[in-house]
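As you look at this complex, bear in mind that one protein chain is not there, while each of the others sits in place.
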Amino acid sequence: MTNDHASAAPIVLELHNAVKTFGPVVALADGTIELRKGEIHALVGENGAGKSTLVKILAGVYQPDRGHFTISGADVHFHNVGDSKAAGVSVIYQEPTLFPDLTVAENIFMGRQHLGRMRLISRTTMRQKAAELFEQLGVRIDPERLAEGLSIADQQMIEIAKAISLDASVLVMDEPTAALSGTEVERLFDVARSLRERGAAVLFISHRFDEVFALSDRITVLRDGRYIATHETQAVTVDAIVHEMVGRDIDAMFPKTDAEIGDPVLTVDSLTQKGVFRDISFEVRSGEIVGLAGLVGAGRTEVARAIFGIDSYDSGTVTIEGKALKPGDPMSAIKAGVGFVPEDRRKQGLVMSLGVARNATLTLRHALSRFGLITGATERRAGAIWTDRLHVKTGNLDAAVSTLSGGNQQKVVLAKWLATEPRLLIVDEPTRGIDVATKAEVHRLLSDLASRGIAILMISSELPEVLGMADRVLVMHEGRLTADLPRAEATPQSVMAYATAVSQ
Amino acid sequence: MSTVQTEQTKSQSAKASDIFSALSRIRELPVMVALVALVLGTFLLNPRFLNSQSVKDLQLNATIVIILAAGQAVVLITRNVDLSVGSILGLSGFTTGTLFAVAPGIPIWLVFVIGVAVGGLLGAFNGLLVTTARVPALVITLGTLYIYRGINNAWAGGKEYFSGDRPKAFGNLSVDTFFGLPIITIMAIVVVGVLAVALGRTRQGRDLYAIGSEPEAARLFGIAVGPRVFVAFLINGMLAGLGGVLYASRFSSVGASTGTGLELDVVAAAVVGGVAIFGGVGSVVGAAIGALLLTTITSSLTAIQVDKFWQQAVVGVLILAAIIVDRIASLRRARRLREGGDSDE
Partner (left out) sequence: MSSTLTDTRTEASSRTLLGGSFGGALRSRDTVLVAVLLMALVFASVSVDRFASTVTVGYLLLDAIPLLLLALPMTLIIVTGEIDLSVASIVGLTTATVGTLWLNGYGFLVTAIAALVVGILAGVTNGFLIAYVGLPSLAVTIGTLALYRGLALVVIGDNAVGDFPPDLSAFVTSKIGGTGIPVVMVGVLVIAAIFATLLHFTPFGRGLYALGFSKEAATFVGFKGARAKFWLYVASGLVCGIVGLYWSLRYSSARSDSAAGLELTVIAAVLLGGVSIFGGRGTITGALTGVLLIAVINYALRLQRVPQEILIVITGSLLIISVVGPSIYERLRAAIHTRSVNKRVPAAVPAGGSDA
């Protein structure tokens, strides 16, 4: 379809100047999007730009604090997901949640199963209707099989089938291709195009520019929670989009001070885990901050977990200062001087029901014990040292960490690992969900650590963070290491290119 | 020519493997096979095992457990459990005995209604606490197990009502047969049948599976989790109440300790019958077969003259076997899916 068609089409959904805050955190300051009938519209932006928040407002999960929201011209206020579905908005997330113990057909029609004789569910009708939907989509999935174990690609297809059966006029897809491979992506594109033919408005969030440019009619850019611009895809370039996405002056924000780079602390050689990552080889030297960039799903966290021993790997070696680490044994990694600040601080990084001091000293539990015994007093003293050093704001060291703000929680996680005096510190999305001030503190801290000789491996999806902090940037794409860029060569364009394998 | 042939054979073998995989997906298959094997095996060792009196006894013994297991299945499917069923049955049974003793002319159907209502009330109390307090059902029903038992004890004291206190017609429900099935067994079959249809073919029933499969997703989806779970407990309570009334018909005495310890047998029957502790899978039919299997073991062991003392142990092994087999099956399924293809072509 041509641009003319898209621009002439009626507007199906409009969100203007939406604002959404969570306490001090402003997730969305000016959320604006306009969708037309029969178009594929891409929403792009950096991490923290507000895309997810905007989508959740469309889905009815969040209610905007302010803003103007209309569907087909009429004002709407969604109180819950049901409202948005009723209004014709269907959202498909990166990891759809189906009911694994029910069949595909049941998942599609849950709550609206077709009734047959005596007002009982007619499985044959459901199966037929499901088969029809799949035929429309051009996919082959057995409606009678259990949803358990389906690939993400197929799960998405089921969600799309659900949306079609609901007569959705707006289909929103959040990072739909993040977990898909080549042919599955093609299939999804075909489906998206056929939905467009049928007059639906498709909104998809993506980081992959080749896809954005191949599929969409228009692109909207968000940055720092604000609407920046909307472009006709044919009339704009990747560079221009990236420029609008990243915008700010990078260097001023991140105080990476120069540090003396020494010997390699971490050496990873041909690390492979079938189906997850392959042939990963790199080094991190003392005093270095090495950034690990890539799209969500590229395998970065998986590599880190394998290094640390949470997950096992199939082949390759991990060496810390010359000594090989046993795979699958976090305790030996910790003893060798590795620390790991995980992605999910609430479930992995902290024990939310315990106090600050307890959490901060959990890694020290053996070190602090005398004759095998450890006391609360010892913990509090040790905990106080580190929480003071990191300026953790808490009234009382026994307060449950759940009472702290996100930023302070992250500091406790950092304290916990710094207390072990690691030689290598792996941090996975270190500033996710943290306010700006604490972010800067964390960055200063990491910089400081590097200057003291600690080697840091930093996984981050925030390009400015990676570019500002790292001495070297490793880029991963679908389980392989595609680039090892020194600071000078790492630009938003080059990193993005390697992350999306555009230049291939 | 040859391509057509290979396609035909391919589709034939595809059909065969389809049937095989469809069969292997039936959760009730292992317990059915076990039951058939047990009955056949015992019969071969002792042909008198299947004479009409033993079969009737078997049915009578199984009836109450079948009803309770079916009810428990409804609760288990939502990822909950109800440990108080033994106590509910006891109270209902004693109510029945009391009714007949206190109001000798009372119509039997009314006694049924009251018994079921008593059970329903107790089940509803469980359901209310579970849905409002967000405390695991395990803990709540552990508490009500005690409370209901205590009430039963307090009310009954040392008193027991015997079958002589009840109208002959009532006791005959457990003696008379209709097409070879005792009347109370027919009731059990009807109950299981109705529940099976309700759980398998109504929207509310399917909601229960969704709730057990992914509770958070169900909530976000808009399924009325609270009310559904409440109804599950209500139904279970009513069935336990029914069980209590039938107990009074089948057995000679009802008193303070009626039904003690029944809850674990009931949960065991459901688990053996394919209802997962984690919810989301299984069926009332499976639970009923599990109940039948467990009851048959006792008779079976007697028939082949194995020390009856082994029965409990065998039950224990069966439960463990059921869980282990289930786990192995799901692990293999997961591995096959990870390695092999995904969508069926």
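Letters A and B mark the chains in the order given here, with residues in each chain numbered from 1 onward.
Please note the rule applied: a contact is a pair of C-beta atoms (placed from the backbone, for glycine too) under 8 Å apart; a residue touches a chain by one contact, two chains touch by 3 or more.
Remember, it's a predicted structure, so these values are computed and weren't measured experimentally.
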> So which of A:K37, A:H207 or A:H231 would be touching the chain we can't see?
Replying inline: A:H207
>> So one chain is hidden, and I want to know which residue out of A:A59, A:A382 or A:L424 touches that hidden chain in the complete assembly.
In response: A:A59
> Looking at B:V139, B:A169 or B:A334, which residue reaches the missing chain?
Replying inline: B:V139
>> Among A:G38, A:P342 or A:G479, which one touches the chain that has been omitted from the display?
In response: A:P342
>> Touching residues of subunit A against the unshown chain: what are they?
In response: 21-25, 27, 47-53, 55-56, 59, 61-62, 81, 93-97, 174-175, 205, 207, 296, 310, 330-331, 333-334, 340, 342, 344, 346-355, 358, 362-363, 365-366, 369, 372-376, 396, 398-400, 402-403, 405-406, 416, 432-434, 461
> Hey, which subunit B residues sit against the chain that's not shown?
Replying inline: 81, 129, 132-136, 138-140, 142-154, 157, 216-217, 219-220, 256, 260-261, 264, 267-268, 271, 277-278, 307, 309-317, 319-320, 323-324, 327
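The criterion applied here is as follows: only the chains that are shown with their structure count from here on.
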> Once you find the CA centre of subunit A and the CA centre of subunit B, what distance in Å lies between them?
Replying inline: 45
> subunit B touches which residues of subunit A in the complex?
Replying inline: 80-82, 97-102, 106, 110-113, 120-121, 123, 139-142, 145-146, 148-151, 153-154, 275
>> For the complex, give me every residue of subunit B touching subunit A.
In response: 25, 197, 200-203, 206-207, 209-210, 212-214, 216-218, 220-223, 280-281, 333-334, 337-338, 342-345
